[in-house]
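One structure is given here, and the rest of the page talks about it.
Shown here: the complex without one of its protein chains, the others still in place.
Entry: chain A
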Amino acid sequence: MSVDTATVARIAALARIKLGEGELEAMVPELNGILAWVEQLGEVDVAGVEPMTAVIENHLRLRDDVIDADPLTGGGIRDKVLANAPAAEHGFFGVPKVIE
């Protein structure tokens, strides 16, 4: 499989990365080079093989059902959450208008 300019434009739109026309053109052969190289995985016989889900066997834990049991990951830290926001306003994240 290989990609053309229209496909790369679609992927870039999905990934929310604006690419200029020159960048788009340059990306097509680069991505095709990588995709052609990974294509060799298709020759591996994977009949009956489950895809890897965890490299080291582990079980998913549930945390105790306690509010703010860990203050680092609990709530009540609005100002810290907003501290690095490019446009914090009135205790919220500011964004451009989303409704016309």
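As a convention for this text, a contact is a pair of C-beta atoms (placed from the backbone, for glycine too) under 8 Å apart; a residue touches a chain by one contact, two chains touch by 3 or more; residues count from 1.
Quick note on the criterion: contacts and distances are computed from a predicted model.
The complex includes a chain that is not drawn, and of the options "Glutamyl-tRNA(Gln) amidotransferase subunit A", "Autoinducer 2 import system permease protein LsrC", "Dipeptide/oligopeptide/nickel ABC transporter ATP-binding protein" or "Stage 0 sporulation protein KE" the UniProt name matching it is "Glutamyl-tRNA(Gln) amidotransferase subunit A". Within the complete assembly, residues 1, 3, 7-8, 11-19, 27, 30-31, 33-35, 37-38, 40-42, 44, 46, 49-56, 58, 60-61, 63, 70, 72-73, 77, 80-81, 83-87, 93, 95-98 of chain A touch the chain that is not shown.
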